[in-house]
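The complex appears here without one of its protein chains, the remainder shown in place.
So, chain A:
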């Protein structure tokens, strides 16, 4: 039953301002696809183009190869879940869910059956006859989800559905959404600015910035091999430090300073010249605090103990400042002001072109071992 969504070179202009310029994207049947990016990156605009609240100024959007550009919203048969739930306050839970069925002229018997089914799926059966004002945010969001799903939409669209919930409920609801989505098997487009939420919930993620897709991939790909500096910093925490690549007979080395370099086996050799300047992206847990002589020297500026691990903010001799994470259990806590030496886990780090900020790691580089 599920459908694919093909977005082909779509353009959206607000006045002279091109918010989205020739953006293309393919969403596969039944997947939970997330548009992730900072506010103002165009993700909500794109979502609203898919449902039809925004017109498509150029290009086309296809559902199962059928162009939908000119189908009005109320005929598109897409379910949408809104950031503020948008529950009709003057109707009971049941009437809210029945609303879409009534306007679509579904028969009485089928209507009752469908409502009861969906109430069970989203687990709000006991609130059926209540007015929404008496329900919590999480329950309201479940009604919104039920109301969108009950019309058997082709695509489910969710616009920051968890951002109005408190932290604990957010995690509970994000698991619920994931489970319900898998149970129903519906193609879903999910918009969020919360990278952790995106990693947890998505089958695939498109990271967007300034109306342009930066990277599309599975959560683990996006986290471990960000395509550019923006993605590497937007997803999780990354320390960016300067380095130089030197070609040697036995391969490529990244020099982080005069005395410390690591050998890299997964670089795009053709795009690299000798002494090329690069940006090295190191996640805090990819540093090793070491006693070895060679390494990156620095001084611990502040220490933050967080139970499971300890964060150190280190001022490097080069003037750069980095964050380092160590397991609390394995190592003793180092005092502030201590001089330390850092090594890096070369298989994990990412290397970016200093000018284009694009990755220099080969595609699939994280699997490759020489």
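In this text, contacts are C-beta pairs under 8 Å (C-beta built on N, C-alpha and C of every residue); 3 or more make two chains touch, one makes a residue touch a chain; residues count from 1.
Everything that follows uses one rule, which is that contacts and distances are computed from a predicted model.
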Protein name (UniProt record) of the chain left out of view, among "Iron ABC transporter permease", "Sigma-54-dependent Fis family transcriptional regulator", "ATP synthase subunit a" or "Cytochrome b": "Iron ABC transporter permease"
By the document's definition of touch, the residue of A:24, A:74, A:175 or A:265 touching the omitted chain is A:74
Looking at A:67, A:103 or A:304, which residue reaches the missing chain? A:103
Among A:14, A:53 or A:305, which residue is in contact with the omitted chain in the full complex? A:53
Touching residues on chain A - with respect to the absent chain: 51-55, 72-80, 82-84, 86, 88-90, 99-100, 103-104, 144, 147-148, 151
